[in-house]
Each structure stands twice: as C-alpha cells, then as structure tokens.
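Note that one protein chain of the assembly has been removed; the remaining protein chains are unaltered in position.
Moving on, here comes chain A:
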Amino acid sequence: MNEYQHLTKQGLWDNNPALVQLLGLCPLLAVTASVTNALGLGLATLFVLVGSNITVSLVRQFVPSEIRIPVFVMVIATFVTIIQLLMNAYVFQLYQSLGIFIPLIVTNCAIIGRAEAYASKNPWQRAAFDGLAMGVGFALVLVVLGAMREIIGNGTLFDGAELLLGEWAAQLRIELFTVNYPLLLAILPPGAFIGMGFIIALKNKIDAVRSARAEKKTVTRARVTA
C-alpha cells in the first residue's frame, strides 16, 4: 500500500474525522437536518481542508513552531472567509440556512487537527491529498446522517437541493412517503446525537465482523524458535 492509498483508507474509514476522531461534531450535529444542508457544509469543509492543508504545508519551513497554531488559524480563517463570500454570492439561500456554521468552520478541530498532525510535517502534494481524503470522509458522514434524519423526520431526500446545485436539481427531490406529522425529534438536535450514535455503532460492528473474518483466514503458526 503506497502513501496515497494509505491516506485514502485513513480518511474515508480507519481514521474518519467524524466517526473515529469525533472531531468537528458541532457543525456535524447542527446542520445535518437535511441532505442539502449536509452536502453544502461538507463541500465547504472539504474546500477549506484542502486549501489550508496545501498552504500550511507550503509555509511549514518558515513558521516557527512556537507560533504555529495562530498561523494555522489565520490560514484556515482566510479560506473560510473565501468560501463564506463565495456562498454568499452564489448560493445565497443555502448560505442563509447554514447561518453561523459557515464562519464556525474556522474552529472545526478536524481542520486544525490535520494541519498540525499531517500538513505541517509533509510535502504539499501529500498534504493536499490528505485534506481531500479527510474532507471527503467528513462530508460522506454528514450526507449519510443528513439523509437518515431527513428520511425519518420528513420522508424526503434532497429536499431543497436546488438551493445548492441550481434549478435542475429540483428534480432530485424524492418523496419516499408522505407524513402528516413529522417525527420532529429526528430533525431536532437530539436526533442528530442518536443518529450519530447509531452510525458509529454500525461502523464498529462492521470493523468487528471484518476483523473476526480476517482472524479466521490467517493461519497462525506456533513459533518454536526464538
């Protein structure tokens, strides 16, 4: 397994920022009431993560280690400002529905965590790829949780996707079943915590089953000599 495959596996599964590191839970829990919101915030985080990782990696030789954290925060804040202004300009309604959680990406520990743990120690190509893998892993969890909550709470999928993707995306809206009385709990914050718990449990279960299978396959030999 070369470095890039390793990074992909780490970001998407083994060391997923949302499921394993449990970082960036604040936006994760707050904005995943629908797939559209989740995807919007996931893409924004992905952009910031890749941008900040590349920049941090490029300047890593010049940054004294004593003040590295403030420098990282400034770099991240720059990218967040860029994405905030872009969203304000092009997807205004989504910008409004995400609200405070776009500027709050600055404080998303998943991003500063990657800057500190990986980007500040590796060349920029790898750092960029690490940001991509981690960002995609984070965004995927956001989308899965958003889909779960939207289906249970509202009976729909991709409701309001046109706010993010343009007019054509209005076709994407799927109404799985009509509910007269939505299960509000799923859309409210406690629903996010409960849903997140179930997703983590599912991941752990899959890992347990896989490792049990792997153990069966490997033939263990008794070591007879030291």
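Note that a residue touches a chain if its C-beta (ideal position, glycine included) is under 8 Å from a C-beta of that chain, and two chains touch if they have at least 3 such contacts; residues count from 1.
The criterion applied here is as follows: contacts and distances are computed from a predicted model.
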Identity of the absent chain, which is to be given by its UniProt protein name, from "Ion-translocating oxidoreductase complex subunit D", "Actinorhodin polyketide beta-ketoacyl synthase", "Fe-S cluster assembly protein SufD" or "Heme exporter protein C": "Ion-translocating oxidoreductase complex subunit D"
Candidate in contact with the missing chain, chosen from A:Phe62, A:Trp168 or A:Tyr181: A:Tyr181
From A:Leu86, A:Ala117, A:Leu176 or A:Ile194, residue that would touch the chain that is not displayed: A:Ile194
Residues in chain A touching the chain absent from view: 181-186, 188, 190, 194, 201
